[in-house]
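For this view, one protein chain was removed and the others were kept in their places.
Naming follows writing order (A, B and C), and every chain is counted from residue 1.
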Amino acid sequence: MANTFGDKWSFTSFGESHGAAIGGVLDGVPAGIAIDFDMIREELKRRREGVSELGSEGVSARAMREPDEVEWLSGVMDGKTLGTPIAFILRNKDARPEDYEYLKHTYRVGHADKVYEQKYGIRDWRGGGRASARETAARVVAGCIAKQQLAAQGVHIQAELIQVGAEKDPARFAETIARYQQKGDSIGGIIECRINGLPVGTGEPIFDKLQAHLAFAMMSINACKGFEYGTGFGGVTEPGSAINGLSGGIAGGIADGSEIVFRCVFKPTPSTPKAGVKGRHDACVAVRAVPVVEAMTALSLVQFLL
Amino acid sequence: MANTFGDKWSFTSFGESHGAAIGGVLDGVPAGIAIDFDMIREELKRRREGVSELGSEGVSARAMREPDEVEWLSGVMDGKTLGTPIAFILRNKDARPEDYEYLKHTYRVGHADKVYEQKYGIRDWRGGGRASARETAARVVAGCIAKQQLAAQGVHIQAELIQVGAEKDPARFAETIARYQQKGDSIGGIIECRINGLPVGTGEPIFDKLQAHLAFAMMSINACKGFEYGTGFGGVTEPGSAINGLSGGIAGGIADGSEIVFRCVFKPTPSTPKAGVKGRHDACVAVRAVPVVEAMTALSLVQFLL
Amino acid sequence: MANTFGDKWSFTSFGESHGAAIGGVLDGVPAGIAIDFDMIREELKRRREGVSELGSEGVSARAMREPDEVEWLSGVMDGKTLGTPIAFILRNKDARPEDYEYLKHTYRVGHADKVYEQKYGIRDWRGGGRASARETAARVVAGCIAKQQLAAQGVHIQAELIQVGAEKDPARFAETIARYQQKGDSIGGIIECRINGLPVGTGEPIFDKLQAHLAFAMMSINACKGFEYGTGFGGVTEPGSAINGLSGGIAGGIADGSEIVFRCVFKPTPSTPKAGVKGRHDACVAVRAVPVVEAMTALSLVQFLL
Partner (left out) sequence: MANTFGDKWSFTSFGESHGAAIGGVLDGVPAGIAIDFDMIREELKRRREGVSELGSEGVSARAMREPDEVEWLSGVMDGKTLGTPIAFILRNKDARPEDYEYLKHTYRVGHADKVYEQKYGIRDWRGGGRASARETAARVVAGCIAKQQLAAQGVHIQAELIQVGAEKDPARFAETIARYQQKGDSIGGIIECRINGLPVGTGEPIFDKLQAHLAFAMMSINACKGFEYGTGFGGVTEPGSAINGLSGGIAGGIADGSEIVFRCVFKPTPSTPKAGVKGRHDACVAVRAVPVVEAMTALSLVQFLL
């Protein structure tokens, strides 16, 4: 079940970027939860455009054209969950396969086009098909419902961009991104995520360690190249006597009640004018990955809290 | 099923470090595979002692006392697998709970003692119980069988220690570790793992990305604080134009046929003389984690190749 | 994941009978399979109306009003599967919740109304909501794709009604059903299903026995009260010497290459004029269960043949 995330509160994702629709089915969501539809709209906007001060340049042409509207098919009545599967779709209004006709016989470097064709023998060449970043919109919708459920249990998730290229001062992220934008190039970024309020004891001690599930969730996001928590890779130069006790919020795979901090790194997009791809481009995809990181964190945590 | 890894070729681990035995059950292993028992013995030795030139100082007293002998209970007849579940145990010959009596009412800093008790309300205080590093011996046995199966399919896994503290020159690892050992302190390390021969198309494009499963497997190892592949965290400072095409062996979650390279970082053990823990200690647990990294890599990959 | 059937070739079902739509997502369907849309239309008709000679009386008013049209949302391009999740919906065009307003505060005897409210604390009272027989339409669509895949592998499934009440002569089924119809009462039936072409070795020997999975699939259909294969319950009076060797197509949980025969019994619907439920009614739901039995058989078998 390669398109399902989670086994208790499961999210099944479907849809090609230029087919009829993308969407998802959530199974295991308890009955009686009031859904905050406005928050879902906000988060979709955040994924689409990035935060405003950075996003002005960091938005792809397609994202601008196509506002995401969620159509709810089942599992919700009078704004509340029924305990039955929640199915939702986002229509691909802007599906213009002809724009991508040229991809029918081309594999874009740094994209999954070629391996898809090798794996399946067939490929939806229309805008990346299933591998398109558009798929993350469904993750954001699902993640919002998970977040709402977690918030009701006192669990809060907050992700933010902490590095763009070599730049660590948020005040300078916009100009750094603009610089790469203008050069027709792109740059990576690091996102840090903090989890508060997770009950002590969350996680399992052997394989299903909390950090293993968080890593799995993050590494399932396109362009994510690494995950670390607590002292992470930087901690390698510190002796035990200096860092002993800095748990990063997890001991032996189990939440210890302190704040959990993890980071993940996103590579620059390969689709740039410099690489021969025309049109506006996303100079720093990490900007728009922030709500996706939060969504996947929520989807991961909610499995443990049922 | 928090103690099972994998769902097609599954490994269920059991056992407290000072109970009767630790062990595992492998389900889904095809029939007719000849098991190389010598290789299993060698790998267990490697886990127990570390590679010789580094391990001389880096071995805990307990590991020295207790050679690991595998007792095969089922699934194997005349040295070949039957296709039925393979159960094996390693007796805890050296189970001396009285050595740990003092832990009955103490929680060791940097260990999982406290969260276990908070989670379960009960705890096997004998030497860390289930959270003990001894549990990785069962992973190594299971990983060996996975490796043997992978090797028959042309897939090879090779892990090595590439950094100890700030030191990146392997020729100096032994003296670096010895320095921390003498100070009664400990230090972290980075292990790099290379996978060759994995068929193009291995992995799934959305959630079950190959890198997500590798990250999950690595982060399930005690003391592992981070995972990265390809350009990893270091790549954040490089523009797209410089690193586009450096896939790290995986595109869109799917093996692209080139060598896969990933790294993971291990923190220093908190159990040191400096931290008040008596007896010999492991100044750099990363040394002994090398075969465990290979084992978990094998257990992860074998799920995809059935 | 209570709304998902199967773990390799999985079918996730969603939708309330009087919400926006019912539908499903199929994950794990191989790429490149040509879908026979006509066959799907035929099977949906068969489920809706029953076979013609019996169905003339055995059809509910609602089924007559609402032809089922499948809307394909993803996973199919140019009539072929892409290897990505296949999502489809059937709109509930005839959703008239006001017809069911009276059910808001009533529990129908013999229906799941009450237990749903007890379980979830909330209930979609509109026409049975999720418990409605309408949900089986999504099973039929999914089952058709499974059947098409099985047929390509030489596996054929054929179910038929073999008993209505005490009547075992198919020539008299129509008049038997008509008799109960006229009395405002209902009657049960037995369906027999034959599987041919299943490769020797299909099934697993311990828990995942082929017969266990077939029983699970059948007992998941509304109104099914029993399952038997081979000699079944009737065989209890026969000595071993008489029936030894009559395997029913399965030995030790594994297909032995001979025809597999199983039967399942469907109870009469509790919604009858005699029980105070107005309008046309289905005097023998077993008639319309025949394609559902085939669909669930196909969904069960396809898990074993990937």
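Heads up, the rule we're going with is that a contact is a pair of C-beta atoms (placed from the backbone, for glycine too) under 8 Å apart; a residue touches a chain by one contact, two chains touch by 3 or more.
Predicted model only: the values in this text are computed from it and were never measured.
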item: Of C:Ala151, C:Ala275 or C:Leu305, the one touching the omitted chain in the full complex; value: C:Ala275
item: Chain not shown: contacting residue from C:Trp9, C:Trp125 or C:Phe227; value: C:Phe227
item: Touching residue (missing chain; options B:Gly129, B:Gly188, B:Gly226 or B:Gly240); value: B:Gly129
item: Hidden partner chain, residues of subunit B it touches; value: 1-4, 7-8, 10, 12-16, 19-23, 25, 27-28, 31-32, 71-75, 77, 80, 82-87, 89, 119-124, 129-130
item: Subunit C, residues in touch with the chain not shown (by the definition above); value: 2-5, 13, 109-112, 114-116, 118-119, 130-131, 135, 163, 165-166, 180, 183, 185-190, 200-201, 204-209, 211-220, 222, 224-233, 235-241, 243-245, 247-248, 251-256, 265, 267-270, 272, 274-275
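Definition applied: only the chains that are shown with their structure count from here on.
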item: Chain closest to the middle [Cα centroid of all protein chains]; value: A
item: Between subunit A and its twin subunit C, rotation from the CA superposition, multiple of 5 degrees; value: 180
item: Rounded Å distance, subunit A centre to subunit B centre (Cα mean); value: 28
item: Between subunit A and subunit C, centroid-to-centroid distance (C-alpha), Å; value: 38
item: Whole-Å gap between the CA centroids of subunit B and subunit C; value: 47
item: Subunit B, residues touching no fewer than two other chains; value: 205
